[in-house]
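Please find one structure pasted underneath; my questions will follow.
Only one protein chain is missing from this complex, and each of the others stays in its spot.
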Amino acid sequence: MKHSFQRAGAAAVAVGVAASMGISSGVSGASAGHVSRASGKLTIALVVGASSDPFFQAMKIGAQQEASKLGVNVIYQGNSTTYSPATQIPVVNQVLATKPSGLAIAPTDPTALQAAVNRAISEGIPVVNVDTHVNSMSKVLSFITGNNTQGGMVAADALAKAMHYKSGSTFQVAVGLSSGTSTTDVARLTGFKQEIAKKYPGVKIVATGYSESNSATANTNINNWLTAYPHLTGIFAIDGTNATGASSAIQAKGLVNKVSLVGYDAYANNVSLIKKGVITALIAQQPTLEGKMAVDDLVHYLRTHNTTGIQKAVQLPNITLTKTTPASTLKKYTYPA
Amino acid sequence: MDADHSTGTSVVPPIEGEAAQSMVGEAPVSVTPAGDLSAGAAAPSKRKGLLAALGSQQSILILVLLAMIGGFSIVKPVFFSVGVFGNILVAWAPVALIAIGETFVIISGGIDLSVGSTITLSGVIAGYAMAATTSAGWPSGFSIFIGALVAAGTGLLVGLVNATLINVAKLVPFVATLATLGAGAGVALVLTHGAPVGGGPSNAISLSVPRFGPFSWPAIFVIVVIVIAGFFLHTARFGRYVFAIGGNSFAATAVGISVPRYVTKVYGLSGMFAGLAGMITYLTLASGSPTAGTGDELSAIAAVVIGGASLTGGVGRIGGTVLGSLILTTVTSGLVVVNIDPNWNQVVVAILIAAAVSLQTVRRGIHRRPR
Partner (left out) sequence: MSAVPLYEVKNVSKAYGSVAALTNVSMAVNPGEVVGLVGDNGAGKSTLVKVLSGIHAPDSGSILLEGTEHHWRSPHEVLAAGIETLYQDSGLAPNLSVSANVFLGREMTRPGLLGKLGFLAQKKMDRTAYEDLERIGIGFTSTDRPVAALSGGQRQAVAIGRAVAWARKLIILDEPTNHLGARQAGEVLDVIRAAKDKQLGVIFVSHTLPHVLSVTDRIVVLRLGQVVKDAPTSEFDAESLLGTITGLLGAR
């Protein structure tokens, strides 16, 4: 996901996630919600930034799966390609006009979306923030996000381990980014650099490049690094386009097992490339879990009118997947297709 | 012709089709202008010396390309290597292919914004087809053949949708292909949820790598397509009509050329080339990536414009487009190899486009006599 906004101070790591899920699934049939649809079903609106973003797509799937389990409806909305408050605000307003029972929103701007969130709350529609949040969180039910800085850190650990890092030696690595303006990429790179500075001073980032959200461009960048830096030993592919471009470049140049690749996003194809040894490690986010938790929190509140058991702030860790990860774990974190 | 001259001039006898066309032995070298109607026709050629010094757009592009290769090589000697040239040509092949289709479209006076998402969509759909044939145990060569057919077919379909939107729904090409640009990318995302489509033939990637020096099989395929397309554009009736329609569609209609039929052909061709470019990108990425072609329509249009075509139609050359696409991919790779901040890539491309267009304007100013 390209645009997360790091929440300062929200530190609760999501070990306690299961608790909140347990509670909500324990609430059954009879609607305690204050909004009752004609169908008698609750309707949860999930409004995201760019609805075509794979991260949000996965979040949608998580929300839908949980919704069908709980017997509620989900509306998924967002501008199809543009991550911007200018395009998101009209979408939220239209969604609110349909009077959903609850709103889960990934605000594209903490200030600009505050009014829409306030409006929903004043109309009696409970609000959950996912991925990013608005400025004033006092009336927001909960905030669920991933931690991209931590993801960058574990990526550095995974890459160092794969390159058999030892102090005193130099290791050349390259980082493929999506663009220079993606806040997600920036957070991941920050974590990656912090971890290197702290633990792996022998690792040198010799090149960084942008894919401009195009996997073929990522492939070109990485092809050229592999040619221009014959001593390159590691690549951090910071997003899905770079993971695709890097894995194919390493295969094309016959450098599988010679150049370590740590990538992002646990697509089925990427997971299969772990098994082949092309990708050394994958850092997986948990967008489906975010979507699921958002639905859980809203449905729990709508049915019980009670915030007990809802965690106000949840930060889900990024998970490292490698060849030695048990198959069941791999399967669990693979993004649904 | 003066009055006394023209009284002695006979009107051409009736021409009965091509067979009766007069045959002349030698091309006339020069003739004295017969009168005012023709006087001055020879005047622009007096400026040919100046023009020759400026050079044609294409020779300037060749110089720009060589200067770039020279500059990058001096800064980073490894740039001048089969390895880097191979990288450039791998990236160039799909971009050149869509730029060739785009050349026909732009010369016809249209624009095709859908080619980038057609690369994506056809690569994804071909990916599913090849995953199916591969899991059914069919030989990989056969899978790839099927994949290429499916990709080309998908692209052709998008092109025909564009043509229908333009011919039947009467949308302007910009709007019609903007719609299919969005729809194609959307369908690819709906199908894949953003995840690359794997499970295809295992030798896909080995087909994409440079094999003969810097040349890969896809690059060779694209070169062959370029040569054939160049002949059809510049020496055959098809290209002649594309130029005529782009220059003055009424003139084409008035001589009996069916503009809608050529719109269909041109957008169909562009779509099919984009589909094949999607297949090439599939081979390069070893998967059908839902982000394989993002923004490539702009590269294609930039290549065509840098190559000397006019967005108003009627002007353009295949050779220019080929050089334009080579320059673009050389810049992209060159900046990576010499490790310049990648944000500069956009700046350099912008400068190239602006320079190419101003060059065109300057050259046309020289060509065109004031009236």
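Think of it as A and B in the order they're written, each chain with its own count starting at 1.
Convention: a contact is a pair of C-beta atoms (placed from the backbone, for glycine too) under 8 Å apart; a residue touches a chain by one contact, two chains touch by 3 or more.
As the structure is a prediction and not an experimental result, all values here were calculated from the model.
Asker: In the full assembly, spell out which visible chains the left-out chain is touching.
Answerer: The chain that is not shown touches these displayed chains: B.
Asker: Which candidate, B:P214, B:G230 or B:G314, sits in contact with the chain we can't see?
Answerer: Looking across B:P214, B:G230 or B:G314, the contact with the absent chain belongs to B:G314.
Asker: Of the residues B:S56, B:N167, B:S206 or B:T253, I need the one that contacts the missing chain.
Answerer: In the full complex, the listed residue that touches the missing chain is B:T253.
Asker: Just name the one of B:S59, B:S135, B:T235 or B:S358 that touches the chain not displayed here.
Answerer: B:T235
Asker: Write the list of chain B residues that the hidden chain touches.
Answerer: 1-3, 5-7, 9-16, 18, 21-24, 27-28, 30-38, 40-42, 44-45, 231-232, 235-238, 240, 243-244, 246-248, 250-258, 314-315, 367-369, 371
The definition used in the following text is that only the chains that are shown with their structure count from here on.
Asker: In whole angstrom, what separates the CA-based centres of chain A and chain B?
Answerer: Their C-alpha centroids are separated by 39 Å.
Asker: Which residues of chain A touch chain B in the complex?
Answerer: Chain A reaches chain B through residues 52-55, 57-58, 61, 80-81, 180, 206-217, 219-221, 223-225, 227-228, 240-241, 244-245, 247-248, 251-253, 267-270, 272-273, 335-337.
Asker: Show me the residue ranges of chain B that touch chain A in the complex, using the header's touch definition.
Answerer: 76, 78-79, 81, 83-84, 86-87, 90-91, 94, 182, 185-186, 189, 192-199, 205-206, 208-209, 281, 284-287, 289-296, 329, 332-333, 336-337, 339, 342-343, 345
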